[in-house]
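In this view, the complex is presented without one of its protein chains, the others remaining in place.
Lettered A, B and C in written order, each chain numbered from 1.
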Amino acid sequence: MTTAEPLPVLTRKDFVSDQEVRWCPGCGDYAILAQTQKLMPELNIPREKIVFISGIGCSSRLPYYMNTYGFHSIHGRAPTIATGLKSSRPDLSVWVITGDGDGLSIGGNHLIHVLRRNVDLVIVLFNNRIYGLTKGQYSPTSEQGKITKTSPLGSLDYPVNACSLALGANATFVARSIATDTQHLVSTLERAHQHKGASFVEVFQNCNVYNDGAFDEFTDKAVRPDRTIAVEHGQPLIFGKERNRGLRLNGVTPEVVDLGNGITESDLLVHDETLEDPTIASILARMEYPEFPVPLGVLRAFQKPTYDELMEDQVQEAIAKQGEGDLEALFAEGDTWVVD
Amino acid sequence: MTTAEPLPVLTRKDFVSDQEVRWCPGCGDYAILAQTQKLMPELNIPREKIVFISGIGCSSRLPYYMNTYGFHSIHGRAPTIATGLKSSRPDLSVWVITGDGDGLSIGGNHLIHVLRRNVDLVIVLFNNRIYGLTKGQYSPTSEQGKITKTSPLGSLDYPVNACSLALGANATFVARSIATDTQHLVSTLERAHQHKGASFVEVFQNCNVYNDGAFDEFTDKAVRPDRTIAVEHGQPLIFGKERNRGLRLNGVTPEVVDLGNGITESDLLVHDETLEDPTIASILARMEYPEFPVPLGVLRAFQKPTYDELMEDQVQEAIAKQGEGDLEALFAEGDTWVVD
Amino acid sequence: MTARSDDVRELERVTIRFAGDSGDGSQLAGQQFTNTAAIFGNDVSTMPDYPAEIRAPAGSLPGVSSFQVSFSSHEIYTPGDSPDTLVAMNPAALKTNLPDLPKGATIVANSDEFTEANLHKADYESNPLEDNSLAGYRVIPVPITSMNARALKNSGLSNTQIDRSKNMFALGLMFWLYERSLEPTLRWIETKFTKNPTVAEANATTLKAGFYFGETAELFPVHYRVPKANLAPGHYRNITGNEATALGFLAASKLSGRPLFYASYPITPATDILSELARFKRFGVKTLQAEDELAAIGAAIGAAFGGSLGLTGTSGPGLALKSEAIGLAVMTELPVVIISVQRSGPSTGMPTKNEQADLLQAMFGRNGESPVAIVAPATPSECFDMAIEAFRIALRHMVPTILLSDGYLGAGSEPWRIPSFDDLPKFEVKFATDPESFQPYARDEETLARPWAIPGTPGLEHRIGGLEKSDGAGTVSYTAENHEIMVHHRAEKVARIANDIPDLEVVGNPEGELLVLGWGSTYGAITSAVQRARADGLSVSAAHLRHMNPFPKNLGDVLSRFERVLIPEMNLGQLRMLIRARYLVDAVGLNRVTGRPLKIAEIVEKISGLVRRKVSVA
Partner (left out) sequence: MTARSDDVRELERVTIRFAGDSGDGSQLAGQQFTNTAAIFGNDVSTMPDYPAEIRAPAGSLPGVSSFQVSFSSHEIYTPGDSPDTLVAMNPAALKTNLPDLPKGATIVANSDEFTEANLHKADYESNPLEDNSLAGYRVIPVPITSMNARALKNSGLSNTQIDRSKNMFALGLMFWLYERSLEPTLRWIETKFTKNPTVAEANATTLKAGFYFGETAELFPVHYRVPKANLAPGHYRNITGNEATALGFLAASKLSGRPLFYASYPITPATDILSELARFKRFGVKTLQAEDELAAIGAAIGAAFGGSLGLTGTSGPGLALKSEAIGLAVMTELPVVIISVQRSGPSTGMPTKNEQADLLQAMFGRNGESPVAIVAPATPSECFDMAIEAFRIALRHMVPTILLSDGYLGAGSEPWRIPSFDDLPKFEVKFATDPESFQPYARDEETLARPWAIPGTPGLEHRIGGLEKSDGAGTVSYTAENHEIMVHHRAEKVARIANDIPDLEVVGNPEGELLVLGWGSTYGAITSAVQRARADGLSVSAAHLRHMNPFPKNLGDVLSRFERVLIPEMNLGQLRMLIRARYLVDAVGLNRVTGRPLKIAEIVEKISGLVRRKVSVA
């Protein structure tokens, strides 16, 4: 292109596909879809360079509704397809959409491997603590004792904490948001996109049909300020409707304190998302209601070379060092002879 | 049995099977096998109650050499077979033998799920940081940049820290040992056996053919005391040939200090393996040479109900509450009618 | 309470389809109707249809759910090719179901819902109830929504709750139309809503309101009666295939005296089996919801190694994931049972639609020569027998066995004659116990089965695994001779199961012009079609395989007695390929891959095209 024609300005509508959205009325997935569609035009990426890849589950239907390239694959394997796509096409912006079943149950292995490899993807895990699509069985994030059709006397499994697991796999970007806080959600997704590397975002999402109110205890608007805590880089960890409570570390143990009475902001833990050591991020990730406010926001954003760029570099280096491959020379490698 | 005949006293030899051991001469697997065989008679379990289950790999050959029940299964799936066996037969002592490829690559998902479920198993992962059986490709624990046949220009993957991952999955028992320290190894395995729940033991094991000396830097006898640190419950973390160095925590950051000059044992971190919070265990797990001494021993041993016992309890409770099942009554559940 | 007896016409068989939005309760209405007809003494057969895995917007075409029930005064084998009466709770339900209706069928339409908005959602340009496009059908518009609301206006329920009961109004109306008692449903309502008497009351009220509306209104000039069928005497209940499967496995556990261990990962349409078995804890059943299908079969293998009935279940894509581990079960010769409730493929395909396309996967979907036994029930209630049969074979022959059910069997229902436990085939399980000359790969002379020697047995410590094992001793062996022997042992072991299963039965003359050979859920359609063709005097017989591998011993003989063989299947010819390869018979196929059951009519048509001669009444 010669003249610098400005890119066409896209709007949210440009990212709405012509497919009828087929989630249950009231499902938390709608909000995530809406925020995702809203974010897209702001990324300043041509629409055709964006790809959404998902597994199977209600959540995994999202790609159908995005007017971008999309791949609704098979259960649990989205990270592998995304790895192949991004490694072979580093020019694309590749998003993985998964659920607590898709990503943590059948797809758990791929998830930890894509995270440790640090492939430059955004991975959004819709956590509704249930298998929605298959009509309500307990999932790896369901609380122990959960009664579902497949656990009529209560499930026995201890739940997985998705962010802890991601940090255990040494994920470079780990964040958490909730579907009902659209502002928080969209900015968290934007941060995930900006991060170069595997960005893992857990989104608490309500399945109003099979697990209604799973997060209400702490996400309900009335109690949210008191029962969640927004972690922001460089900021002391304060929460509460009155912003009068804070979090400090006692050794390695997080402690909720009331500000005042000699306790000031300077006693609080100041969030540093950039630490190479994931210890504090892990401590935060493990905080659960009612013992603690549930942390929301970017727990970790540590930069290191991505898998896809290392792979591309290796190819370029090989070419630089060894010269571009000569196929016929390669054919004739080693001992050869001529028959006339 | 009426008369209390004493159990026959078994010896190491009773646990040696008639199969010729087929590892390369010098392989670290021999030592692990020997210690395992040595430990068995001390467990006071009838031989027929012990089962070794493995996947595929050099390490996974171990069951053939144990004169117990054994199952050399398929690549990565040993934890699943062990889960099925232990859940249906809680009376057995079930051991899983796996490798860094078998357990962390193809079997990664099963490993994290068996750990989070806390199935009462001993899981021994032979970490030689290489795929031995398939002749030397890099593994998930190989260092980045590793040159192997499948990575002639150096591998790109960031390595997995097995103990960190296990702790990320909230494993209740996590320990580490080395094949060359037979005393440490046998006692670690014994501890793992004693723990009720999923016990994960990583053993550094030298593959002298494809990755010789992988751990020499810190396990070599000459330097071991200075470059590793034995963690023992209730003890301050001291190391060094002269036992003159120690580990303390500065906030959440581990620090190596020299004892003396005002620094005494009481400044050091005292190891508590029983903590429910895995933070300190994780901090320790992440310590790597040369920055830190490499921790060996039991990092975590936290007790909670096991999956197999919860499952058995649920059955017993159901029987207690609902009465033992009556098949014919069940057949005739709901609306029925008679045709004469 | 019964209907007035005047203006009653007697029919042999009626097929009704309840259709509406997913939230409209068509499944429930259909099930209640089924129960009631069954209890009355009809033979019944049902087919639910869920359109997609996930819920669609209310009123939309993909949101339609339906339930078809056929009830009859003689034995029936299918839920009917096409409904005589369609209850359409909204325009979308009408639109999606109309193609299945024969001309002349009755359409009871909930006229309240044929609003501008709903018509639009269903892609109707004009109101079909008014634009004459339904000429040729008997259309009965009934304002169900508003009549239900009126009936319940004093019920104390919220409007939403009231609206949810409208299926009961429709059901009441159908009960009147087909002269069926309200009692069973009233009983059901009472039990179901014990904790919520207001709701119970409301449901009963509107059910009756619907019934009385039928009686009072002049909409239906006549109503119908389908007399009792002449079923075999016995104690009956209605049962779906998945329920029957679960009960069969439980029975196998009791019959063999071994605990049942079921490991599964949820997948449509197999999940019900997990839900059912999870209810049976008090029978000592253990169920494990695994992290994936690989883990589920692993756990089942582990349980089988330990002496339990190791069982895993899934549908097509999950069966693919279990492939490698099934190979391990073949190699270790453990009696694992794998059930696949088949669905439309390939890949994720159409999860709620039906197909019989896992047969070749079950036969060949593994590396190496890796034979397994395969059985396939023909009807929902036969799922019970085949679940038992699968374990009988697995245990007796020490061979992994695959049970191929399908979504149509699994969700479909029919009356089941409740067996008494004593009538069921007991099968002994013999564990090896004698250390003297014990060999883990010794062979039973008759079956070639190896001994089942479970951990905990003193002196039998041994090691098994996926590497080739030496004949007898069971140590790892790489020798050419041993491998050849073992490959043949494994094949022969499966082949010998044929000594142990019943001959294939031919319905109709034992020889003739055409044999219609089938397997699985096409049984009903095939049997009905062949009956009809024979009634028309055609020389055709039917036979239905339940044992897919090995085949019954007389199959070759049966095939050879017919000039031609027709194999109808809901795939592109999977059984047909096996039959052609094995018997070199030029079998022709009738192959439909529409996601829907085969129709009797299309089979009859195919038969007519193939047969010239009249049947000789033997």
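By definition in this document, contacts are C-beta pairs under 8 Å (C-beta built on N, C-alpha and C of every residue); 3 or more make two chains touch, one makes a residue touch a chain.
What you see is a predicted model; the values in this text were computed from it and never measured.
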* Structure fact -> Shown chains in contact with the undisplayed one are A, B, C
* Structure fact -> From C:172, C:210, C:269 or C:317, the answer for touching the chain not displayed is C:317
* Residue touching the undisplayed chain, where the options are A:37, A:68, A:155 or A:279 -> A:68
* Which of C:465, C:552 or C:568 touches the chain that is not shown? -> C:465
* Structure fact -> Contacts from subunit A to the absent chain lie at residues 17, 19, 46-51, 53, 56, 63-64, 66-74, 77, 79-89, 91-92, 109-110, 113, 311, 314-315, 318-319, 321-325, 327-328, 330-340
* At which residues does subunit C meet the chain that is not included here? -> 51-52, 62, 315-317, 319-321, 323-324, 327-328, 330-332, 342, 344-350, 352-353, 355, 357-358, 360-361, 363-370, 465-468, 478, 480-481, 483-484, 487-488, 490-491, 571-572, 577-578, 580-582, 584-586, 592-596
* Asked: At which residues does subunit B meet the chain that is not included here?
  -> 20-25, 56, 58, 61, 74-76, 105-106, 108, 131-135, 137-138, 140, 149-153, 155, 157, 209
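The working rule: only the chains that are shown with their structure count from here on.
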* Asked: From the centre of subunit A, which chain's CA centre is farthest?
  -> C
* Asked: How many angstrom lie between the CA centroids of subunit A and subunit B, rounded to a whole number?
  -> 30
* Asked: Roughly how far is subunit A from subunit C, going centre to centre by Cα mean, in whole Å?
  -> 40
* Which parts of subunit A, given as residue numbers and ranges, touch two or more other chains? -> 105-106, 108, 140, 153, 157
* Structure fact -> In subunit C, the residues touching two or more other chains are 281, 291-292
